[in-house]
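What follows is part of the complex, with its chains left where they were.
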Amino acid sequence: MAHTIAEIATALGAQALGDVSLRVSGAAEPQAAGPEQLALAMTPSYGDALKLGRARAAVIWPEADWQAMGLEAAIMAPLARLAMARLTQMLDDRGRMAPGVHPSAVVDPTARIAPDAAIGPLCVIGAGARIGAGTQLASQVTVAAGAEIGAACLILAGVRIGLRVRIGERVILQPNVTIGGDGFSFVTAAESNVERARASLGEARLSPPEDATWHRIHSLGGVEIGDDVEIGANSTVDAGTIRPTRVGRGTKVDNLVQVGHNVRIGEDCLLCAQSGVAGSTIVGNRVVLGGQAGFADNIRIGDDVVIGASSAVLSNVPAGRIMMGAPATSMAAHLASYKALRRLPRLMRDIMASKKPVPKPGLSD
Amino acid sequence: MAHTIAEIATALGAQALGDVSLRVSGAAEPQAAGPEQLALAMTPSYGDALKLGRARAAVIWPEADWQAMGLEAAIMAPLARLAMARLTQMLDDRGRMAPGVHPSAVVDPTARIAPDAAIGPLCVIGAGARIGAGTQLASQVTVAAGAEIGAACLILAGVRIGLRVRIGERVILQPNVTIGGDGFSFVTAAESNVERARASLGEARLSPPEDATWHRIHSLGGVEIGDDVEIGANSTVDAGTIRPTRVGRGTKVDNLVQVGHNVRIGEDCLLCAQSGVAGSTIVGNRVVLGGQAGFADNIRIGDDVVIGASSAVLSNVPAGRIMMGAPATSMAAHLASYKALRRLPRLMRDIMASKKPVPKPGLSD
């Protein structure tokens, strides 16, 4: 997997200097780089660190005197925003799995597996499931009967793919992801405490309902994951009730994220770690949901909405809005309230301390 | 798994109309329904959608002119709250696994497995474990030595059941659930930063304690899961210290939920996605914990309490209360504070803008 400095520079559209035939096999921070690694020193702040490491080549900032730093070769840092993406892709040495089915995998004879797909050790693939061309299943993956996985996917260890799940092309599922678990959908014969709380706007004093037994609404709708989606470790996407839960093309989902039943998420969204989307909510395109933030159930989020970390969105959001807080409001309103709240204790102290208690009803005239 | 319209109507206690011998094999939204699916069009708002789909039969709203919509058969939507539960249960085509132990499973010879239980591929079952009648373990499940699973349970792929765990009857565990991991219980020889923070009510400036090493309190108490409990994908229930952590009969737990060590949760509760119950907290019956909400450790929550999404409950809650916020208060108080907070920036601006700064101590007389 080693590359020459010339090859890397070409891939980045950058200029190579010095011994461009030098080979490197990975990237590292300047101070930690060994002689076979490419140091990444894209700003002058890394100058001193370069001297501590043992790199022979580096990606350097424009106008850096790379020879004076003892480097044998250098790549002038390109300004392109995509440089890190291209560089790390090039240096990624995760080998491709050899095509074929590992003998320890348990594969139903009716499953259709593309000839160049790779099925790792101890995977289980159910009847009628389909695995697309070039797709790799690492070890111990489960694919339920009838599930479909498109071409060129990477499904890592311990992923569970349930009934009626369809996955597009070039999808990456990190370890221990669960796609197609049953939705959290239950109903009581009598009005439940949740319904009474909502109906009373929180004013009710709740007492035991007549019949508190939760009856299960089964999930028959499955899940559809679009092309180029990535889902982080230990995240969950539940099956829909009678239509599929959907995650749109190009959307990226971080670790420990929950996507509830019947949810539809648009294209090119980001769902940061530990965020959640409750059942039946519809999310537009290019929406960003911050870490530990959540969308309530049964709401609509427009395109190009950004939600700050740790926020709770409880109602519809029009397109283009930036929201924060729990419950979330516009970021501007939230910050104004937050600043005022910080000053509120002093205001209250002042009011309490004033001899003539101001304001006080009926006192002023 | 196909059913006639007559059969479905009977199961729902509803009226069947037209060609009641027509068979359907699943349900779908009206616009997406194929000729072998039952369209669900329970309100007039679905009228137009029905025309877009290809359903030959539908569940329709009362008084709908089903023949004019081109349907060959119809079921008059029953008003019963449980209709969706019954309907989806009837149409669920998740096949039962064939009884017996898959040859790839690794089962200790001293494990006691009911003759009609089904143990899927690549499961691991430890010494002395018991699996009840009719229970199904999907693939790659782990059951520790001595653990007990009752009758008629459904344990999905990748579930981990630890030491000293006892699971009741008709329990459903979604994929990658962990029951009986060790509790998060550690103690330091000297007073820890947590203890000093609590003792000073947050006023202390913390400095390195004499000995910061965390010593592990082992979890010997296991877990008890009651009958008819369901636990969502990738959720975790920790073992108790010397008594079992308990989840009561009929309680439903969503995905990515944490139940800490020594916790006792009552019957017929709902714990929504990404909520958490910290160690040793006691939760009553019919309690609803909203998504991403949490109960602190060592508190008591009465029966029939409802907690809004994203709330943090830090102290005891009496029975029947509806609570919101972080820290949570009554929903009424929370909403009043929230509304006032939204208006606070304007109030502060007004105060700042007023020539005579009001209120200001010692100025008014």
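When the chains are written out, they are named A and B in that same order, and each has its own residue count from 1.
We take it that contacts are C-beta pairs under 8 Å (C-beta built on N, C-alpha and C of every residue); 3 or more make two chains touch, one makes a residue touch a chain.
Just so it is clear, the structure is predicted and the values come from calculations on it, not from any experiment.
Taking the whole complex of the structure file rather than the 2 chains in place, the copy count of the single sequence reaches 3.
Methods note: only the chains that are shown with their structure count from here on.
Fitting chain A to chain B on C-alpha positions gives a rotation angle of 120 degrees, to the nearest 5.
Taking each chain's centre as the average of its CA atoms, chain A and chain B sit 22 Å apart. By the touch criterion given at the top, residues 26-29, 32, 40, 81-82, 84-85, 88-89, 91-95, 102, 104, 120-122, 138-140, 156-158, 172, 174-176, 230, 232-234, 250, 252, 254-256, 267-268, 270, 272-274, 285-286, 288, 291-292, 303-306, 309-310, 319-322, 324, 326, 330-332, 334-335, 338, 341-342, 344-345, 347-348, 351, 358-365 of chain B touch chain A in their complex.
Across the interface of their complex, chain B is touched by residues 106, 122, 124, 140, 142, 145, 158, 160, 162-163, 176, 178, 181-182, 184, 186-189, 192-194, 197, 200-209, 212-220, 234-236, 238, 241-243, 256, 258, 260, 274, 276, 278, 292, 294, 296, 312, 314, 326-327, 329, 333, 336-337, 339-341, 343-344, 347, 350-351, 353-356, 358-359 of chain A.
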